[in-house]
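A quick write-up on the structure given underneath.
Of the protein chains in this complex, one is absent; all others appear in place.
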Amino acid sequence: MKTLVLLIIIWPLIGFLINGLFGKWTKNYAGIIAASALGLSFLSAVYPIWQVILGNIYDYVYFTWMPLGKFSVPFGLRIDSLSAVMLFVVTFVSWMIHIYSNGYMKGDPGYARYFTYLNLFVFSMLLLILGDSYLLMFVGWEGVGLCSYLLIGFWYDKKTASDAGEKAFVVNRIGDAGFIIGVLFILFNFHSVTYADVFPFVHQVLTPETATIIGLALFLGAMGKSAQFPLYIWLTDAMEGPTPVSSLIHAATMVTAGVYMVARSNAIYDMSPIAMEVVASVGAFTAFYAATMALTHKDIKRILAYSTLSQLGYMFIGVGVGVYWAGIFHLMTHAFFKGLLFLGAGAVMHSMRGLLSTDLMGGLKKKMPQTAILMVIASLAIAGIPPFAGFFSKDAILAGALEMGHPIIWIVGEVTAFMTAFYMFRFVFTVFYGEEKVPNLYHELHVHEAPKVMTIPMWVLGVLSIIGGWVGLHVSGEIPIEAFIARTAPTLEVANEAHYSEAFLMGFSACVGLLGIFTAWVIYIKKWITAESIANTFKPIYTLLANTYYVDEFVYFFIVKPFWWVSEFFLWKIVDVKIIDGGVDLFGWISKRIGWLFRTLQTGFVSHYAYWISIGVMLLTGWYLVRII
Amino acid sequence: MSVEIVVFAILALMAVGGGFGIIVTKNPFRAAMWMVLSFIGSAGLFVMLDAVFIAMLQLIVYAGAITVMIVIAMYTMDRLTIASLKRFNNQAYFGALFGIGILLDFIVIAAKLKINTAQMGKNLSIAGSNVKAIGDVLFKSYLLPFEITAIVLLIALFGAVALTKKDL
């Protein structure tokens, strides 16, 4: 069993090494190798996950990674109910996307390189979720950050892509600094970073104040990685990478690492109401804010990117109000339907030769029937229509928020749910329904259905998008997924829990979703009200949204520009040139002076060296004489 | 007793005078001759100190081999180039001063030495043979240093050959 658990993370590592070292020769088989590595990894994970469902917890230590005197960090892997859910999502969705990538990336010059990065990403991600200490999690955390950077800038000869990669890296670094600070605080307080040494002793060691500091520092890391306001700006630019990457890393797995980390640290967050309030509020704000921006965008990948931000906001609401299981549950269902949405967008891009604007599309249903059906399924799931997966998880989060006493967050969530349903169906209606907008464009581009190697993974995810939420149904008085996750991340205990009729809440959520779809249908199919007229009526708001609140411009003028200015006129011309270079020059000057003294002794005449030797002899004998006299 | 002192005085004068001759003559060939004189004087002193074998060695190795080597090396060079050199360095008085300093230092140390002379002149030969006594000690107590000395000589040989090789 110990070996089996290790094998889960070893398979992607082997795939990475094969493709990384021998990419030149594996060229056409790189995809098959990578996908089989992931398949094996998933198969290795199935039995441990089943055992965990039956009630076991595995925590194996393989070796001591860092022996540092009194404190040492072991290299250990831990599978409990929380990491089991993540393990299933990561290995399975990654496997599907690896298979899909075989078709999508066909013919790309960086084929082997792509799969190398992808396998390295999965390895790091598995390390992140299976590692049994914060430090191991941090290794995975940085590893996925690196892979994200590499894959966003995968087409590095494109300026926008490499810029986007850098942006992602820099923004993530801000978050990572917070994460490190948090881990250092934990180390300082507990003298250990393994979960087993931290969580059981939280109440003895931490005061609410220190818990707040640690919680906020860790959440800063989560904000960077999971793209919460205001560190979300990298995620939309990350869409420069290949679409399967957007699907795997920037929708299904990596960006949810922050949610996982908060859920994992539930013992710390439970002690600090302030930190939880911050998490929930930031989540709610991001959910609403990102949804408004998704309303007006015309680039299909960016719409999905904003939608991802919004859904991540929901997950943070879930973990922030204390119903950790709902956050993780939504994470899982989101991985299925958002992965599918991106894969569908990828299929559209693939046949449209990289065109992304909704203005050029319309009526694609006739050309790509399978993709169209799948996209409708995924959109229904994200809009929260029963019995699709998203309904159960989103409803669990919003009901949880209400029960935990956060009615404002509930209202924000419902409004966001309406917007989500609207913009997703706006997307579906404008792309797949209606008439062809540009005559003969499809004929010229030979638009066709995606090959089987791409549609089959999409169907698998499509089925999961329908049935994936059914684990959230009531079965004999309890919700299976809740009971399962609550073993590791128990729901926060609140003194006076509010109770609402569950049927009413569910019905309300479903109605909100349907209303959103109906609005989209009215505007984009029936055209009773045209989108243009609405845009003209609310011109200022529309412009603001279309320009994504001018956040990039704001960042540019108020952060990047002053940063440059300070760098150039203060750090470079004063600190660097005057102080640092001057200081270095001073030392050079001093040693030159001292050197001058000794240099004059070096005449090069052999006899002069003999003089020095004889002086030395006289000094030694003189010292000896002084001793014996 | 007085004969011994006279002989000692003559031999010591030869050794020291020869040494002095080396450092003041201008012509290196004459310096080599002074060196031979000095070494012969030293060899005589060694005989007086019951070191007959060493005295022979002194004559053969120093006065013979080394002097011949130096003189042959001199023959390969242009006589005028060598002989027309200025005698002393520019700051020769410093050197002389330091030499005197070392001399005084060592004299004081030598004067301070306390040697137990109870065994004076004994143990230096086995059955009247000095060579036997040296061989006995050399190959019993000093075998390893002896072997190492052989290696040192070999390396010196390599070094000398390597230095004078043309394309090096």
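A few comments on the model shown:
Which chain is which? They are A and B, in the order written, and residues in each are numbered from 1.
Quick note on the criterion: a residue touches a chain if its C-beta (ideal position, glycine included) is under 8 Å from a C-beta of that chain, and two chains touch if they have at least 3 such contacts.
Operating definition for what follows: contacts and distances are computed from a predicted model.
Set against the options "Peptide/nickel transport system permease protein", "NADH-quinone oxidoreductase subunit K", "Dipeptide ABC transporter ATP-binding protein" or "3-oxoacyl-[acyl-carrier-protein] synthase 2", the UniProt name belonging to the omitted chain is "NADH-quinone oxidoreductase subunit K". Although it is not drawn, the missing chain touches A, B when the whole complex is taken into account. Interface with the hidden chain, as seen from chain A, comprises residues 602-607, 609-611, 614. Hidden from this view is one chain, which touches chain B at 8, 12, 15-16, 19-20, 22-23, 28, 31-32, 35, 38-39, 42, 45-46, 49-51, 53-54, 57-58, 61-62, 65-66, 69-70, 73-74, 76-78, 81-82, 85-90, 92, 94-96, 98-100, 102-103, 106-107, 110-111, 113, 115-124, 130, 133-134, 137-138, 141-142, 145-146, 149, 152-153, 155-157, 159-161, 163-164.
Throughout what follows, only the chains that are shown with their structure count from here on.
Taking each chain's centre as the average of its CA atoms, chain A and chain B sit 85 Å apart. Touching chain B in their complex are the following residues of chain A: 605, 607-608, 610-611, 614-615, 617-618, 621-622, 624-625, 628-629.
The residues of chain B lying in touch with chain A in their complex are 89, 91, 94-95, 98-99, 101-102, 105-106, 108-109, 112.
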